[in-house]
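Missing here: one protein chain of the complex. Every other protein chain is in place.
Let's turn to subunit A:
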Amino acid sequence: MRNTWKVAKWEYKRNVKNKSFIISTFLTPVIILMFTFLPVLFSGSDDSGNEETMKVYIQDEVGVAPTVETLVNSQDSLAWDLEFTQEDQKSILSSIEENENQAFLSITEDSIESGVVEVYTSEEVTDSFFNQLQLLSQPIQAYQFEQLGLTDSQIQQVAAGVSFETLDATETSSENRVVEKSGLGESGHMVPGIVSLIVLFAIVLTGMMIFQSASQEKKEKVSEIVLSSLTPSDLMQGKIIGYFGVGLSQVFIWLGFGIPLAAWRIEDVAIVDNLLVPELLIMMLIAILGYLLFAALFVGFGSTVEDINSSSNFQGLLMMLPFLPLVFIQPILISPNGLAATIGSFIPFASPAVLILRMAMLEEWPWMEFGLAFVVLTLSVWGMIKLSGKIFEVGILLYGKNATPKEIWKWIKA
């Protein structure tokens, strides 16, 4: 074990001092920030479109005006200049025709009954006007229910259903944003979830560096010198722990910048309060298990490859495994407890990311299922370390060629 720490310390120092580590640590956040903010800059025209004021005339015959007004005023993003009018419809319509960005809504007893509100607009309207219009369905529907004589609790019940439909109706605009928003509102686990996912992502990436490290150890023929002082399992474990440290350092630097930045930019959510919850520990534990799984896989198979450029498709395929969870993201976002989510939780190479994502989205955790998935993941990590140990022991000393899957299988059986 002492030797393991020596190797870990060496690998850590060797990598952290490396220029490419320093560059990637400080460049990655810059690149991510660039990709987040560039689209906003490019879509500047959209923003200015939104900022243009929309003049909205409403002819209210039923008395929803106060509700509509409070609703519109409460929405900061809604640049509407609301005017309730009793003027003659024709004069208003002619004014609309002549001007830009104007609309006229007529809410009458008829429209309440039929559920169709007539909207007249000028030729030019702001881009998101028709989306924004959907907001009005709420007070109007509320009024509908009132007319039907429903009690308050009944209204609430039905209204809840309606708001769900509204969510679907806006799906075409930007599904992810809507769901994420609802997630942020609904689940207090979102912040620790996102942080854990970042940690998982970062340490699995450094886990991929182990593949190179093991392969390089072979290529540079250092392994035999090192193995004259310690056992292959010391060396392997040392590498896994060392690179874990490298990954953690990297992610702490990122989060050190990221969390204060996020706390400053996103005012709606109390980032720090939400982050430091007991659930974070569980998610971090899963992230660490995820790292161990991939690190073991990569150190084992890295030792079978001498020349990365000529490595076969087999080893190349393994490098794709960390991206397996991507397959599950879409289904999980739609339904965090759906079939795909459950399946993903039990596939070892997908489960760390899938579990953390689900935990982040769900307010109530299916403890039984998560517990089982956790056990499966832990067993997979244990098995993978054993398996890789066997591969590493033989592979690291095999010079001159890359091992074939058949050879590797033989080592595992031995």
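We adopt the following convention: contacts are C-beta pairs under 8 Å (C-beta built on N, C-alpha and C of every residue); 3 or more make two chains touch, one makes a residue touch a chain; residues count from 1.
Please note the rule applied: contacts and distances are computed from a predicted model.
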item	value
Record-based protein name (UniProt) of the chain missing from this complex, from "ABC transporter ATP-binding protein", "Transcription regulator PadR N-terminal domain-containing protein", "Germination protein" or "Sporulation protein YqfD"	"ABC transporter ATP-binding protein"
Residue of A:Thr36, A:Thr151 or A:Ser228 in touch with the missing chain, whole complex considered	A:Ser228
Contact set of subunit A toward the excluded chain (per top definition)	3, 6, 10, 14, 18, 216, 219-222, 224-230, 397, 399
